[in-house]
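Got a structure for you, written out below as structure tokens; questions coming shortly.
For this depiction, one protein chain was excluded, whereas all remaining protein chains were kept in their positions.
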Amino acid sequence: MRRRPFTVLLLPALALGLSLAGAMLAAPRPAEAEEFITVASTTSTENSGLFGHLLPLFQAQSGIEVRVVALGTGQAMRVAERGDADVLFVHHRASELKFVEQGHGVGRREVMYNDFVLVGPRADPAGVAGTRDAAAAFARIAQAKAPFASRGDDSGTHKAERAVWKSAGLAPDGARDPWYRETGSGMGATLNTAAAMDAYALADRGTWLGFRNKGGLVVVVEGDPVLFNPYGVILVNPARHPHVKAAAGQRFIDWLVSPAGQSAIAGFKVGGAQVFFPDAK
Amino acid sequence: MTELRGAFAQALALIGGADPSLVEIVLLTVQVSFSAVLLATAIALPLGGALALYRFPGRRGLVVLLNALMGLPPVVAGLAVYLLLSRSGALGAWGLLFTPGAMIAAQCVLVTPIVAALSRQVLEDLWAEYAEQLRSLGAGRARAIATLVWEGRHALLTAVLAGFGRAIAEVGAVLIVGGNIAHHTRVMTTAIALETSKGDLALALGLGMLLIGMSIVVNASAYLLKEYAQVRYG
Partner (left out) sequence: MAESAVKLQEPRAAAPATPGGPLAVAPAGREGRTAPAGNGEAEILPLECRDVSYAAGGQALVQGLTFRLEPGRRTVLLGPNGAGKSLTLRLCHGLLAPSRGSVRWLGPGAAQASARQAMVFQRPVLLRRSALANVVYALAVRGVPRRRRRTLAEDALALTGLLPLARRQARVLSGGEQQRLALARAWALRPQVLFLDEPTASLDPAAARAVEEAIGAIHRAGTAIVLTTHDLGQAQRLADDVLFLHRGRLLEQAPAAAFFAGPATPQARAFLRGELVL
């Protein structure tokens, strides 16, 4: 019993901790909005900080809380297909059109675009810096067998990257081409990989600008029209999923394409640079 | 090494700054994992007790299954819970997906086998010592399980802590079923994953250190409690 004063204190302290935790469980969570919608979106919008900028503005105006689940475009679409989101906000036009065509979503609107950039090591072993022709640059990387880190995750960025390869007449395959590395993960993880192994990678500009672990990577190719990256927003079809919060979801969509929403998008800057360009029609 | 030094600085700054969004994440982390472990314990102790005290066909298979499930990959547990809670799934009508409730369910699935398998061992050993006495007093099996749980509470605490450690450190399952929604389902581990994907390795590591610190505090309290109990209760 030599440590009596201490041990005597210990039990009440633990009891207090437990009851505090219990009280936390019972207490309603603060700052819970009256109404909320779930938006399945992409890592590029979330990681760049765009939603952090937009959502408070929308909530102040509408009282609706927006909960964003950030996934790759392919995964986000599957989540929306299962009815687990109210709104889909992604960037791969062909898939989006198919999504609507198959009846999963309604009322697709174009919201904004940004662009992809090819990043690579400053030493530029494939010698692609300076060109604006993405396909030519990709062909040169393949020729030099310079390491290239691909998302490999069926995301919008991955689909855009495959499109560029295709336009260069190539179809690199990780199994056959050891320089082509599929990370199977998000943009950030892929950039981390590229930074670690001095590889080239295709990235959306928003994520790139916000990315903190650039290492020796720099932008080597940008400005090619094929790198244009449009974002669309779609309401998940309430006829198919009756629980979808159609009214609130539609308000969010309407706001995004309204002058207020469009100027909010234009006003979002990373390191002083505008990242997303509103183009709602 | 610069990352590590940066991480230490970040961890200290995070703790010192008591940033409200960090406090929110820490509270949610504790809340989710604590609830999951509480729920799992409520399921696992009777289950472990039943496996320790009852003999029935298939018992051995169940024990092996439980032991195997201790190593259940979190992503698999998360996927299973996702499919169940998805609007298109069996329990979709509950609307639990992408809520802390779904995260609690997923962690509960991960933790229950751990607590059940470890407590079965503890209770089986205790039963060997107490069986005759309790039967002589006329205690039924259910009562015996309750008594053994109370008698073994300090050893069982270790089992529960092992479960808590798994729950709080797990990222794969809560990411899938919680969605890592800011201010809503973002916990320490998913925040770490997010900061890593943003390339902010120092912040990610700082959060990681905070998580380790929390884990140490919980385990140290339990250790001291156990030591104290040993002296007091013999």
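To keep things simple, chains are lettered A and B as they appear, and every chain counts its residues starting from 1.
Basically, a residue touches a chain if its C-beta (ideal position, glycine included) is under 8 Å from a C-beta of that chain, and two chains touch if they have at least 3 such contacts.
Everything quoted here is computed from the prediction, not taken from an experiment.
Student: In the full assembly, spell out which visible chains the left-out chain is touching.
Tutor: Within the full complex, the chain not displayed touches B.
Student: Just one of B:5, B:60 or B:135 touches the chain that is missing; which is it?
Tutor: Hidden-chain contact among the options goes to B:135.
Student: Looking at B:125, B:151 or B:227, which residue reaches the missing chain?
Tutor: Result: among the candidates, B:151 touches the missing chain.
Student: Kindly note down the residues of chain B that lie in touch with the hidden chain.
Tutor: Its contact residues with the unshown chain are 129-130, 132-139, 143, 147, 150-151, 232-234.
Heads up, the rule we're going with is that only the chains that are shown with their structure count from here on.
Student: Find the geometric centre of each of chain A and chain B from their Cα atoms only, then give the gap between the two centres in Å, rounded to an integer.
Tutor: 30
Student: Could you please specify the touching residues of chain A with respect to chain B in the complex?
Tutor: It is residues 1, 7, 10-11, 13-14, 17, 21, 24-25, 31, 38, 43, 47, 51-52, 67-70, 82-84, 185-189, 191-192, 195, 207, 210-214, 241, 243 of chain A that touch chain B.
Student: Enumerate the contact residues on chain B facing chain A in the complex.
Tutor: 27, 30-31, 34-35, 86-89, 92-93, 95, 97-98, 179-185, 194, 196-201, 221, 224-225, 228, 231
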